[in-house]
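Missing here: one protein chain of the complex. Every other protein chain is in place.
On to subunit A.
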Amino acid sequence: MNADAPATARPAVELEGITKRFPGVVANHDIRITVDPGTVHAIVGENGAGKSTLMKILYGMQKPDEGTIKINGTEVSFRTPSDAIAAGIGMVHQHFMLADNFTVLENVVLGAEPKKAGALDTARARARIEELSSNHGLHVDPDRLVEDLGVGDRQRVEILKVLYRGARILILDEPTAVLVPQEVDELFENLRELKAGGLTVIFISHKLDEVLSIADAITVIRRGTTVASVDPREVTARQLAELMVGSELPTPETRESTVTDTVALSVSGLTMEADGFRPLPKGTPVAEYTAGLRAEGRRLLLDDVSFDIHRGEILGIAGVEGNGQSELIEAIMGMRPAHGTVELAGADISSWSTLKRREAGIGYIPEDRHRQGLLLEASLWENRVLGHQTRKPSRRGVWIDRRAAKADTRRIIDEYDVRTPGVDTLALALSGGNQQKLIVGREMSGEPVFLIAAHPTRGVDVGAQAAIWDHLRAARAAGLAVLLISADLDELIGLSDTLHVIYRGRLVARLDPSDVTPERLGGYMTGAISGSTAEPAEEEA
């Protein structure tokens, strides 16, 4: 399955023996890739396989320690991204780099403005942008503000940006990660047009179905090196996945239902305003107040959110990021004031502090472990204490019980297979997967009754992902109630007992994970399927 250039034309990009070392880690090792001009070439690999490093090298953000890069047959050496841009390479980052308060036109020309007498030559910029968008089927109104655009449109602006700078080779870093299925289809239509226009697209992804539907050639990266180059017509998703993972695939499926009748967490009428918390007028019920706000046309971050989670149940929340998931977590954790009530095991905890809620048995795996979950410059045992500083075994009176905390950290390291030299190692020295396993172990400590798991396997390797899924399943079987928030639809469908969709702060649909397709889920998530009348709930076992 070697797809070396068919020798019809010089390859657009040729990477030979690229190796890049970081202290103690070989990020890339003897990478060999040949990309033919006018094709969509996919590079697939798991999180942490080395795709991002490779793309940074190709885009001039990092220098390889060994190996050569040839663009259109000429050997090049990029020192900065400007060199790469000059050679006709453009990069569309996974996270958009757009100025929200600028128009599309201003964003596209930013940094490469055509000038007339020192001022921005709007007419020339507009003409060029319109030419590019009609040639490549990238339709966006140049005068709209970027903040008003949807995710798909923003991505088109990013592509226009690199085309505007004369790119003939486009690198798209996980472009579908932020898109719902319908938007993915539109993106692929755009990519086919670009290809027809003679451009070369390097498409980085780990979503195999998408890769198989769009790519003309596929290179698989595993643990920092290229393990195979395959023809998408000759390979199945299953085979590709096995090349990528190198072993048997983990699946997030939960087996039999363990849902009980006991409600562990009950949320009702949770409402949060966008422009700050105002106390409820005396004597007004929350529902009435919320209706009033809605009638006034106020933007609500959370709009009358209600659900129950039973012991032994995993309740999944699907939604495009930024539709109220973070606010929901903050409201349940007591980190941000909201209207409505939160009950934990029958007790109204709405007015409790975060600390008291944690002490009452709420565990929290945060969505961004570096921002909310860890003290990177502190040791592992101190990270074990974090969030448990007022509880056994970390505390003894006013003191931190160092010995007990260290011992319990060792227990977590063993039980959760955290790979670390010891408990005194600083958290930043661990890989993402091991950091996450430590957090999962910490949050499962002290017998929680309810766990918030926000993107629990984001940015971790396959092994850690499978382990974390196992731990969640085991805890569920032991009677833990879990609120699972994730952008990974497979994870959501596979782990959840009940699935809700959140859209603009409202729970718009309640679905049965056993017979929902990612497409239908995507429809609810974008509001394409109007969800005010959710389908009837499935019977709970």
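One rule holds for everything that comes next: a contact is a pair of C-beta atoms (placed from the backbone, for glycine too) under 8 Å apart; a residue touches a chain by one contact, two chains touch by 3 or more; residues count from 1.
As a working rule, contacts and distances are computed from a predicted model.
Only one of "Fe-S cluster assembly protein SufD", "ABC transporter permease", "Cysteine desulfurase" or "Phenylalanine--tRNA ligase alpha subunit" fits the UniProt record of the hidden chain, and that name is "ABC transporter permease".
Residue A:Gly373 is the one among A:Gly373, A:Pro456, A:Gly494 or A:Gly522 that touches the chain not shown. Screening A:Val157, A:Leu430 or A:Met444 against the full complex identifies A:Leu430 as the residue touching the chain left out.
Of the options A:Met335, A:Ala404 or A:Ala528, the residue whose C-beta touches the omitted chain is A:Met335.
The residue touching the chain not shown here, chosen from A:Gly283, A:Gly297, A:Gly346 or A:Pro421, is A:Pro421. Interface residues of subunit A facing the missing partner chain: 1, 23-26, 29-30, 220, 222-228, 243, 246, 333, 335, 353-359, 364, 366, 371-378, 382, 385-387, 389-390, 395, 398-400, 402, 419-421, 424-426, 428-431.
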